[in-house]
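Every protein chain of the complex appears in place save one, which is left out.
And now, chain A:
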């Protein structure tokens, strides 16, 4: 299986994250799975004219293409021309290249939330008119139309995340190489279910605080960040706390909120990223699949039941009170 990687309008961080893949590193991983890199802008030797010839050969159907990975959003501006991002040396917009190459590929993989949904590049007034490869925010239809399927019959596979976890990308590619990723393996936003069926909340180390709604009031405190600090890990898809990042990391483990970066339009939460919108003092967002009345009832009950250890630790920056030791009876 061969692969071409294009960097469109993004920060390049998904590639930088991909290079953090371990056991084995990304080069060995792809090589071991028989994935041959036709070209990648950050790591391949080829530069300039030979790259242009490669792109032209794919476009002409002379060079088969198994996987087209696109990192970064696609710019349509100014005025629909796509000229805010010309693919260097080609005199053509990336928008034009993506629309031309995608139908040639067996699979199209959008890497990162810019490529999937537009992401941070579409923040605010969206100056460059950025969209995802097949989505414009949460709506289907981006640089490619809503009905687009690649030669495999799959829609654009949306490996969302800002950045993507290296394993989300490599495991998607390995599953494609293995013929193990079908329509049923993608969720309602075409994200691979192997990571999108989990919530960031799963295995969050702050779960005991969450159980009692023992909340941090400022960043660097240990408590749950849902009530005051904008954390939406109970709604955000991702296995971040199950598999962890860069060794043993995750956003909530490092003491800052999950901002739902795997979701369409996460860049525009409608409030500050580190604050929780409330109505009458009560957070507006509910944990996924939680009935509101039950959530309210359980939250008020559990708050009252908060053990002192958890209450004190919640607003401390380190464990002040350790768990009570249970002595053997004899």
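As a working rule, contacts are C-beta pairs under 8 Å (C-beta built on N, C-alpha and C of every residue); 3 or more make two chains touch, one makes a residue touch a chain; residues count from 1.
Everything below uses one rule, namely that contacts and distances are computed from a predicted model.
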Name under which UniProt lists the unshown chain, selected from "Cytochrome c oxidase subunit 1", "ABC transporter", "Periplasmic [NiFeSe] hydrogenase large subunit" or "Imelysin-like domain-containing protein": "Periplasmic [NiFeSe] hydrogenase large subunit"
Contact residue for the chain not shown (choose from A:199, A:232 or A:251): A:251
Contact partner of the left-out chain, one of A:41, A:103 or A:141: A:41
Sole contact to the chain not displayed, among A:219, A:242, A:286 or A:312: A:219
Those residues of chain A which, in the complete complex, touch the missing chain: 7, 9-17, 19-22, 25-28, 37, 39, 41-49, 51-52, 75, 77-79, 83-90, 120-121, 123-128, 130, 162-163, 218-220, 240, 244-257, 259, 267, 272-274, 317-318
